[in-house]
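Then we have chain A:
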Amino acid sequence: EDINIGVILGFTGPLESITPGMAAGAEMAMSEVNAGGGILSGSMINSVRADSTCIDSAAAQAGAERLITSDNVVAIMGADCSGVTRAILENVAMANGIPMISPSATSPGFTEFDSGGLFFRTSPSDARQGQVLADILVRRGITSVATTHTNNDYGLGLATAFNEAFEAAGGTVTATVPHEEAKGDYSAEVGALASAGGEALMVLGYVDGGGSMISTAWDLGAFDHFFVGDGVYGDDLLPRIGEAASGLVGTVPWAVGAAADRFVEVYTEAGVDGASSYVAESYDAAALLMLAAQAAGEATPAGIAANVLNVANAPGEEIFAGDLARAVQILAEGGEVNYQGATNVELIGFGEASGSYREFNVVDGDFATVQYH
Partner candidate 1 sequence: MDALNALIMLANFVLIPATAYGSQLALGALGITLIYGILRFSHFAHGDVMAIGTAVVILTTWGLQGAGVSFGVLPTALLALPVGIAFTILYLLAMDRVVYRFYRRVRAKPMVFVMASLGVMFVTNGLTRLLIGPGEQRFADGARFVISARDFRTWTGLSEGLALRSTQLLTVVVALIAMGILFYFLNRTRSGKSMRAYSDNEDLALLSGINPERVVMITWVIAGTLMCLAGTLYGLDKIFRPFTFFQLLLPMFAAAIVGGLGNPLGAIVGGYVIAFSELGVTYAWRRFAGYFLPPDWMPEGLMQILPVDYKFAVTFAILVLVLIFRPTGIFRGKVI
Partner candidate 2 sequence: MIQVENLHKHFGGFHAVDGATLHIAEKSITGLIGPNGAGKTTLFNVIAGVLKPTSGKVLMAGEDITGLEPHELFDKGLLRTFQIAHEFASMTVRENLMMVPPGQSGENLWSTWFHRARIAQEEATLRRKADEVLEFLTIDHIADEKAGNISGGQKKLLELGRTMMTDARIVFLDEVGAGVNRTLLNTIADAIVRLNQERGYTFVVIEHDMDFIGRICDPVICMAEGKVLAEGSLDEIKANEQVIEAYLGTGLKNKVTAGAGA
Partner candidate 3 sequence: MSEPFLIGDAMTGGYGGADILHGCTIAVEKGQIAVIVGPNGAGKSTAMKAVFGMLNLRSGAVRLGGEDITALSPQARVNKGMGFVPQTNNIFPSMSVEENLEMGAFIRTDDYAQTMEQVYTLFPILRDKRHQAAGELSGGQRQQVAVGRALMTKPSVLMLDEPTAGVSPIVMDELFDRIIEIARTGISILMVEQNARQALAIADKGYVLVQGANRFTDTGEALLADPDVRRSFLGG
């Protein structure tokens, strides 16, 4: 029979502009499996969506509760924001023994959290991204920077990680100023940062607030060079910041080489915009859940939870985006797979992804890869 997998993302609220893409990514993996004949000899996968709102943990929990108890999902792909993810995990998923793979909850706090083997994520912890960003700055000869971050656990966590790493490498952080999402005006924040000075502005947040910070800072002539973290990366970014984009440098969790190329093919064919934030991670999260079920030989929460690490890591045949059907086949025949997917998935221990980052800059109005870290 059919198998339900929950997709819980902030369809309304501050992340509502990127979540449709993420859901599409996850569902793209599901249709791919279905098109190849499903898993467990013919079971089709259904996606059941729920709204995490990104900020309202009570509503998110009710949504998750509904997915698990009334829609009988066997696993959850989600949630998006670290705060609600933690709430769902602790109060709903763990209570019901349901595994979750979040594509985007990047807060370092998850690293040490014992979820009883139920929680995984396909994006790396911000602790690492902070380090990578600091390295990039140092290599580019930048010695002083002003930091701004979106005012939540993700933004603050990433900013703390970056600042520490950068200062440890001998750099100076002139000021750290948070900004709220979706507010009317960002001149005050930019004013403070400008007064502090610095060779560049480090923007850690989302496209919305981060983009506004960049364009305001550019317009006011406060900074000429911008560095950004993963949340700011997105198709919406370039058109809205205009000239400021030239010389912009940033990082985003990314697959190297074959994985990425294959994913481009897959999403282009499916007609999904895979280059937007966390689409690839969502694809991988969903794929992992399905493959784990196949590996367990049964679509049960416990079975999936026990097998995620097996399918994600070596040994086994490497599987990239678009090869899901083959992976199912291998597993069904008793073989092993090492899922690489769209982002070169590698899960280190429970809940932790050791992804790679793409360092990009903007060339001729488009993102270009500088190198991978």
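On how the list was made: all candidates are chains of the complex that A comes from, given by their letters.
For this structure, a couple of remarks:
Here is the rule we go by: a contact is a pair of C-beta atoms (placed from the backbone, for glycine too) under 8 Å apart; a residue touches a chain by one contact, two chains touch by 3 or more; residues count from 1.
It should be emphasised that the depicted structure is a prediction, and the values quoted were computed from it without experimental measurement.
Listed candidates 1, 2 or 3 all sit in this complex, but the one touching chain A is 1. By the touch rule above, chain A contacts candidate 1 in their complex via residues 12-14, 16-17, 20, 151, 175, 177-180, 182-185, 187-192, 194-197, 207-208, 211-212, 216, 219-222, 236, 239-240, 242.
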